[in-house]
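The complex appears here minus one protein chain, its other protein chains still in place.
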C-alpha cells in the first residue's frame, strides 16, 4: 500500500487530512530526535516543561483530536493530562523505578474547540510505593477545561 | 511540506512509522465513508458493535498507541473506553439531545502489549439529565485491563 | 456529665434523639457480642451477608444518617459501600494481610429517604498487591441510589 500512497494517495487528501499527516510526520521526526518518547506524544505534538514543581505539556487542538461533536475528545484530554502526570511521576521516582498509572479520575468542565491547550501536573502525595498527582488542562484563554487526580504505582524498571 | 512528503519522505520511514501512516490513511478512508465519525476513532481503527445493551469497540494495539514504556498509553485506553461509553450514551439519548462526558474514573488493572483490545460500555443509571455508564477493556486473552465509570450530561443538539 | 445523663437528660430527648440513642446502645451490644467489629458499623446497625461472591450489608435509614436536606448523607452512603467493599476485600485477602481503601469513587444516582438500604460489593480485579472492587447501594424498592468502585491495598497484618 505504501507505494500507492507515495505516488498518488496523498494528493487526494483534503485539507484536514493533509494537516494531520504533516503533524504525524513532524511527530516521527521529534521521536527520532528523542524530543518525544512515544508515538502518542509525538503525533499530538506535545511539548513539555518542568519548573521543578509543576510539569506542563502544550499541544495544538486540531482535527486530529476532535470527537464527533467537533470538540477535543475527552480521551485525548485524558491522554494529555495522564502524560503530564506520568512524566512528573517518573521525574520524581527513584532512578530504578518507573511510575505507571493505576487510577485516573477526570472532571470535564468546559469544551475545547481549538488553540493550544496546556496540561499541568503537580504532586499531591509522594509515598514510597505510590503517588497521588493532580492535573488539569487550560485553554488558550486560561479557562480550566478539565481537572483530574491520579494514582501512580512505582514498579521496578526493566534492566 | 506535503510535496516533499509525497516524493521522498515516506520512503525514509521505518517499519513502525510506515504502519502508522498506513493505519492513519485507512482511517481517513473509513471517516470519508462514515464508518468512523471522528479522526480519533478513525486513526485508531476503532470498530463498534451494539447488541441493544452493551456497546463494544475493537482496536488494534500497535506502536501508534504505545507510551514510552512500550505498552498501551493509559490515555488511549481511556479514549477507547470513553468512545464506547459516549457512543452508547448517544444511542440511548433522546434524538434532540447529545451526551457529553462530565466525569470519567478509570482503574488500570493490567498492562496491554499488543493484539486487539475490546472496550465495552453498559448503562448503570439513566436519568433525564445525566447518565452513569460503566466501561471496561479486555485484551485478546480476555483479561480485564481497565475498568471505568463515567458520568454523561445531556445537552441540546445544535440544529 | 454521665451522671446528669443518667438521671434526667435522657427524659428530655425528643423522639428522633431517643431512637438514635436506642440504636447506638443496641449497636454497643452487637459490638460486644462481636457481631459488629467497629462502632461505625455498630451504630449504623449494619448487618452483613456473604454468598461467596457478593458481600452485602443492610442498614436502616433513620435520622441518624440524614444530611441537612433530610436525606441519607452521601458520606454515610459511602460508609456503607466502603464497609461492604472492605469486608469483602478482607475475606478474599490472604490470612496474613489486611486490605485498606486507597481510593474510592462514587456516583450518586438517587436520593434515599428511608427504609432499609442494602449495599453490595463484588470483586472486579484481584491482584497480588491490590484489588479493585465495585459496590452499589439499593433502596427498599430496589432502586440503585449509588454506584462505586474502589481500590484496596494489601498491607501486612499487625501481629
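Order of writing sets the labels: A, B and C. Residues in every chain begin at 1.
We adopt the following convention: a residue touches a chain if its C-beta (ideal position, glycine included) is under 8 Å from a C-beta of that chain, and two chains touch if they have at least 3 such contacts.
These figures come from a predicted structure and were not determined experimentally.
Summarising the interface, subunit A meets the missing chain with residues 105, 107, 109-110, 124-125, 127, 132, 134, 144, 147, 149, 151.
By the touch rule set out above, subunit C reaches the unshown chain at residues 1-2, 5-7, 9-11, 13, 16-18, 20-22, 24-25, 28, 37-41, 43, 63-69, 73-76, 78-83, 86, 98, 100-108, 111. Although one chain is not displayed, subunit B still touches it through residues 102-103, 105, 130, 151.
The rule is simple: only the chains that are shown with their structure count from here on.
Each chain gets a centre from the mean of its Cα atoms; the one farthest from the centre of subunit A is C. By the residue-number overlap criterion, the interface of subunit B with subunit C counts as same, with over half of its numbers used by both chains.
Rounded to whole angstrom, the centroid-to-centroid distance between subunit A and subunit C, based on C-alpha atoms, equals 39 Å.
Centre-to-centre spacing of subunit A and subunit B amounts to 16 Å, using the average Cα coordinate of each chain.
Centre-to-centre separation between subunit B and subunit C, using Cα means, comes to 37 Å.
In subunit B, the residues that reach two or more other chains under the touch definition are 105, 107.
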